[in-house]
Structure formats: structure tokens, C-alpha cells
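Other chains of the complex are left out, but the ones given are in their true place.
Naming follows writing order (A, B and C), and every chain is counted from residue 1.
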Amino acid sequence: MTQQPILAARGLVKRYGKVTALDRCDFDLYPGEILAVIGDNGAGKSSLIKALSGAVTPDAGEIRLDGKPVTFENPIAAREHGIETVYQTLAMSPALSIVDNMFMGREIRRSGFMGKYLRKLDKAAMEKFAREKLNELGLMTIQNIGQAVETLSGGQRQGVAVARAAAFGSKVIILDEPTAALGVKESRKVLELIQDVKRRGIPIVLISHNMPHVFEVADRIHVHRLGRRLCVVDPKSITMNDAVAFMTGAKEPPSDLAAA
Amino acid sequence: MSETASKGQDYESSLSSASNRVAEFEDTRKGLIHRIQHALHVTPALVPLIVLLAAIVIFALTLGSRFFSPGTLTLILQQVQIVGILAAAQTLIILTAGIDLSVGAIAVFCSVIMGAFTFRYGIPPLFSIPAGLAVGTAIGAASGWLVSRVKLPPFIVTLGMWQIVLAANYLYSRNETIRSQDINEQAPLLGLMGERFQLGGAIITLGVVAMIVLVVVLGYCLRSTAWGRHVYAVGDDAEAAELAGVNRHRTIMSVYMLAGFICGIAGWVMIGRFGSVSPSASTGVVGNIQSITAVVIGGISLFGGRGSIYGAFFGALIVGVFELGLRMAGANAQWTYLLIGALIIGAVAVDQWIRKVTS
Amino acid sequence: QEDIGACIITKTDTNPFFVKMREGASAKAEELGVTLNSYAGQVDGDNEAQVAAIETCIANGVKGILITASDTAAIVPAVQQARDAGILVIALDTPLQPVDAADATFATDNFLAGELIGQWAAAKLGDAAADARIAMLDLAISQPSVDVLRDQGFLQGFGIELNDPNVWGDEEDPRIVCNEVTAGNEEGGRTAMENCLASDPSINVVYTINEPAAAGAYEALQAMGSSDVTIVSVDGGCPGVRNVADGVIGATSQQYPLRMASLGIEAIVQYAQDGTLPTPSEGKDFFDTGVALVTDNPVEGVDSISVEEGLELCWG
């Protein structure tokens, strides 16, 4: 890997009062790859990607985008650099509709006078687009596209969030447990979607607890343990069993991997 | 899509033939009631409208044509015009999960500015009115900045602003009233919003027109523009909205500044309605509670993100109908005060009941 | 000579009447080299803020306190505390209950002020007074004492039988169309007048608690096309007197807040220098600073001064 990482971090630290979430953590994402991040509950995976996407400001450490140090003041700054994220908490406005949530911050305006001067939204176009994206993910149980997000089932909600990121990401897409609440069919569609996106040349960070999924799609696996990167492994040269053993602390990784 | 399915786990092989239709259910409920239920469900502002119409009908039946005449009904519009405009400003703030205790004080202060600029410094009203509106907007900007950047609770910010603006109002005006005779003679533009025209027995003032136009325009902006959606999103869950890409700071600033501007308009309307400019107008002290009451009766949640501005407008009218109706029925001042308290609770209870029955 | 500290405590400081009173006190205090602090309640009837103000004055070690009590009976224990601390307490505008709870009282007679406009209105209507239609625009539903005194004075002067003289609104005379509250400003005056007219458009006499309320009532009358209505009021501030000149108000009872306040400051200085207490007017238990009826339509049997004289004496 002599390539330059597209997104990298060195020595990130994040503490909440007495709780340490990130403990001098490193991170590298290379162009065009699917990088899986695995680790125990509470290992600090979500904290890591929140730091990378500007949702939290780390106490120490450095983030580099295309080799240049950056600091993201807020998620909008990260998004302007093309980093699109599905957070574990999904970041939806519960009282607003599916369409409103999908297009939040990127609404489509009518063409012509109404759109230009009265800034009227093109509800029909947005609804059509949203319905298509949901169908692509196999969410056929959504009966009413104008439903408030708070009334959706857990899986439907997650589907909407994933559809949003997939539709709009341009440089890096980060997915924090995108299939946790999804059914068998819907999870499969998301995995297909991830591979689709990769084919478009956009690198993806995938956090997941589902080992078969991880080993199916990942190019490299970042194993996170106790707030830091324990090692990076190649799914083709290691067994699931070893990966699980590293991440739960059952086994120490060989020292050459730890440096990767 | 099935090409990759074969890569999945063994039990997923049949997925390619999974059903591809959007779920549909036959709906066995039919008829008018169901249609009404649906309408109420989709347009929640209809509920306060029903309460409003019911109140009008009840007073019309009790008081007869004295109450149910074009003159009296439009008198109600005139009496609520200021509260109605303030409620529009309040709606914006409350939709972002804030609360604005300073609306009334800003309105009074703006009217004082318009008056003092015109009469003390001799600036023509064509400039002193925009100056008043600008001061309102600036006060809103200050509150918005404290809420958005310093992250203070809106209650505290606007409570402080209320006291500051009200005191500044008394200090700046030196407690002097500008009389309507002087305004009529020297600066009729200041009193423009009091201009009235008659349609049959109905009397409409420009201030009433301003209120209605304002509500309709804001209703459009909140429903049909991206800005409106952002206002709702910020009020619903500010953190989620920010993560989803809404510029929270810009949205909050725009809302507070717009609210301040609307309060300035309310100040101008006040001059028209009362003829004179008076720093001790009660709106400065009770305008906040009155406008919040209208908003809450209109079904807008104090926790933000839910409700329609039309609801707030109907809420203001409901209170106006009760007040005038009770007075006309001859209740004495103390009893009227008591009954209005009871009726407000009753109106919202009916509202809640309609919602429950139709949900 | 040691610094003389004094306090002036008014009911509110938004009503122009009290603003002028405070200004009169400040001017006199400056002239005599007295350090004056002024305090006020937040709303009419705010006893608590006045108690807190008295406590502050005691803690500040002042020599005298001028107070317009919001609740003339409830303030007494706090006044007593101040007097126990050796402070001269002078009641301004309204006597305390009992009157001797204060060292001295410089007041107008609010009941008399009401009575004068009542008599004037009755005389102006002449025989029509027997079937007058009267709107009473009062101050607040908490019925602070000025509110009651002026209202009841007016009714007495007009020749209407009072029920309980400590409460307004309990009279049974059919000539009274409505009792509405105005908060003593234009806004309240206009809405209250509209409400009265909505229930009875034939109103021809309007009593108002003060001149701003009268101005608001006039706007409503204009807007609803009622003419030939007599508005009377109390206060005598300059805008009010000018409104009498313009025919907005028929007659108003003028009071002299500046005079009360400056007399009060003088008394405090006197007391601080040699301990003498001010003496009440002859035959009264308080020092009467006077009331005058201002109108350009004098009537038989009621003393009045002209608008020009009124403008000379007016405040604000």
C-alpha cells in the first residue's frame, strides 16, 4: 500500500468526563476500497467515525484528507468535503416525513418562476425519487411515503438513512452499522448497494457486527479494541475466527499486523 | 440484482424471487366520517378552526345578531390583529423549540422608535418606519446569536431581552406619549395601518390585512420552501438536523431576525390601531403570554417542530371571540377573566378530544 | 455636613404620573444636595417590591422615604420598620391606612378628583343625566385603591348610589352600561371602549381612569362612529390637558405630583437638619396638594380652571 490514504487519522483522543472513548487511535482509508471496522460494543467505533465526520471534536490528534491536515468544525464542513455519513443514531427528524428527511439540506426546487423566485419545492419530484430509492433497497412495506419518520418501523427508518447517504455521497461514504435493524432481504440489498458504490470508485467505511457480511464485502478490516486500532487484517488471508479472537481480546494479533 | 445474491449466505438464495410490490391493504372503512377523520389527520390546523367556528356559533346563538353581525365579527379581527401578528412571530420561534418572551416589548419599542424618529428628530416617516423595523430585526439578531452561538436557553435570552427592551423603551421615550392629533396632522404614514375600508357592515383595516397576508406568506414559506423544512427540522431535533446537513446557526438566526422584524410590523400596526404612540402599552408586558397562548391553543408544540401557523392564527381568534363574546354577554370584568381561563382550558380539551377521536 | 440620603418609592414607573413625581423629586434633591434613589413596583398593586425597596433604603441608611403605597394597609409593617430605624416616612399621593402610620402625608384626594368630574358631567348633561348611558373604564381587576377612589368619586359626583364604596362594579344603577379594565393606557382604553360599544352603542358618558385610557377610548368612539359622547378623566398631564383643548376629553381633574414630591424632599431635608416634622393642612389629617378641574366648558356650581391655566400647571 504505497498509495496515499484518502482519509487518515493519527493519535485521536476523545474523553467524556471519566470515560475514555478514543485512546490515541489511528485510521487509514485508501481510495476505492471497502474498509470494515469491527470491535466490541463500546470499543469506540462510532466515536472514531464521529470524529472523522466532524460530529465531535477530538481532544487531541490529527485528521488528514488527501494528505492535508483538516479540522471539521461541524458535519456540514465534512459534507462539503464530500464525506457522507450514516450515523448509528440515524440523525433523522422524527416529526418530518420520509421525503423531507431524505432531502434535508438538499431539497429540489421547482423549475421556472415558482422555484426561482418563490423558492417552491418540487414535492412530486422528491417523492418519486424517494420511492425509487426505497424500492431499490427492497423496503416494499412502506405504504405511505409522506409518513413521519417517527412512525416507521426500526428497519424502515434505517433503510431511509442508508438510502439518503447512498444517493448523495461523493467522496467517502461512512456507514455505522447500516444493516443492524434490517431484515435478510433488505440487508442483502444494502450489501449490493455498497458494492455498487465501490464500483463507482467511492471508498466506503463499514462498521458492522455481522462477520459474514464483513468478510464478504471488505477489502481490509480495521480491528478496534479499547479505543484504538489494534490491527488491520486482510479478510482473504485470515479466518473469521481469528478476527473475532483479536477483537474480543481472546488472542493477541501477531506483531507485524499490529503495525499495519 | 440477483447476480450478487449468489455470493450471500446459503439461506439467501431464494431472495431473487422475493415479492416486489409495495404493500397494500384493502381499507374496509368508508364514508363521510372516515373522510373527515382523514382530513383532520392530514391538516391538523383544522381542529382549532372547528373549535373557533363552534365558539362563534355558540355566541351567535346566545347573543343573536348583536354578536353575529359583520361589524362585530370584523371588530374581533381588529382586536386580535396585534396579538395575531405577534403570534406569527412567536410561532416561528416556538417551531425551533424556543420561546420568545420579548415579542410584545419589541413591538412597543419599535413603535416608539418610529414615533420618536419622526417627531423628535424630524425624520420623515418613510425612513423612520424602516428604521423601527430595522431595530426590531437587530434585537432579534442579538437574541438569535445568543441562542445559536452562545447556546443559551431561549427562555433566558428572551426574558433578559424583554426586560432590557422594555426598560430601554421607557428610558428612550422618556415616558412621553405622541398624541393621535399630532400623528394625523404631521405624519399620517405612521398611522397608515389604521386605515379602514368598509364592505357592507364589515370594517377592515390595513392592519388586519397585514396580519392575514403575513400568516398566508409564512404558511407558504414554512410548508413549501427548503427554509421552512429546516425550521421544522431544527425544532424537532437540532442535533439530528445538523448531522443531516442543516445549517442550524443560519436557520436560527433567520428565524429570530424574521421574528424581530415581524414584531416591528406589529409596532407599526399598533400605531395605526391606537392612533397614538405610547411606551406604556400593555402589549409590552402581556404580549408575550398572549401570543404564546394563541400558539399553544393553535396546537403548536412548545417542544418544537410540530404544528401549523394557521393553528396559531385560529388560536388568536378563539381568544378574541371568547373575550368579546363574554363582555357582550355582560359578564363583569373579574368574572370574564375567570371564565376566559376556563374557556381556554375547555377549548384545548375539545381540541384534544377531536384529535383523539379522529386518530 | 453629612450626606443626606433619601428614597422615593412609586407604585410603578411606567405611568407618566409617577414618572413626573420622580422627576420632581430628583430635581429638588439635586438642588438641595440630597442623594436620591428611586424605586418602583412592577405592576399596580405590587406591595412586595415596595417592601423590598423599603428594606433596601433601611440597609442604605437613608434619612427619609417618600412612598406612594400600592397597598396602603399592607405596607404598614414595613413602614413601621423604617420609622423604628429613625427614618422619616412621608406618604405621597395616597394616605396609608391608618393615616398616622406615616410621619406625614402629602396627597391629593383621589375621591374628590373623581367627584369633580362626576359633578361636571352631570351638570353638563343637565336633565339628560337621568337617563345617561355610562361606560366606566377602570384600571385593573385587582382594583387598586386609586382605581376604586376615582371610580366611586365619579359615581358619587354624578349622583349614582354607591354600594360598597371599597369596590367598583357592584353598583346596580341601570345607567352604568359596563365596567371595563384598561391598564391605564391607550391600548387598553381602545379595546375596553370597543367592548362597551359592542354591547351598547348608545353610550354618551365615558369615565376613564386616566388620560391615556381616555385617548384610547376616543379612538374607538371615532372608529365606531359615535359622536356626542362626553369623556371625563383624571390626572392633568400636559398631553391630557391638550386633549381637553382639542375636545377629545371634556374635563379632567388635575393633580400635582411634582409639587408633592418636591415638598417631600424639602421636608426630609428639614427633618435631617433639625428633626422637625411637617405639619398637615388645616382641618385635615394630611397635607393636601390640591385638585383642580380643567375644562373649557365650565358649568354652574363646579369650580374649574381653563385649559390655559391647566397647561401652565400641567406636568409632562
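The rule is simple: contacts are C-beta pairs under 8 Å (C-beta built on N, C-alpha and C of every residue); 3 or more make two chains touch, one makes a residue touch a chain.
Model, not experiment: these values are computed from the prediction.
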Since just one copy per chain kind is on show, how would you write the full make-up of the complex? A x2, B x2, C x1
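Convention: only the chains that are shown with their structure count from here on.
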CA centroid of chain A to CA centroid of chain B, Å: 40
Just give me the whole-number Å value for how far the CA centre of chain B lies from that of chain C. 37
So what's the Cα centroid distance for chain A and chain C, whole Å? 72
Any chance you could list the residues of chain C touching two or more other chains? none
Find every residue in chain B that makes contact with two or more other chains and list them. none
Which stretch or stretches of chain B touch chain C in the complex? 66, 72, 75, 78-79, 170, 174-177, 179-181, 196, 203, 270, 273-276, 278-283, 285, 323-324, 327-328, 330, 332-334, 337
Per the touch rule, the chain A residues reaching chain B in their complex are 55, 74-76, 79, 85, 87, 89-96, 100-101, 104-107, 109, 118-121, 123, 135, 138, 140-143, 164, 184-185, 188-189, 191-192, 195, 212, 216
In the complex with chain B, residue positions of chain C that touch it: 13-16, 19, 43, 138, 141, 169, 178-181, 183-188, 190-191, 194-196, 198-199, 212, 215-216, 218-219, 223, 239, 242-243, 246, 248, 316
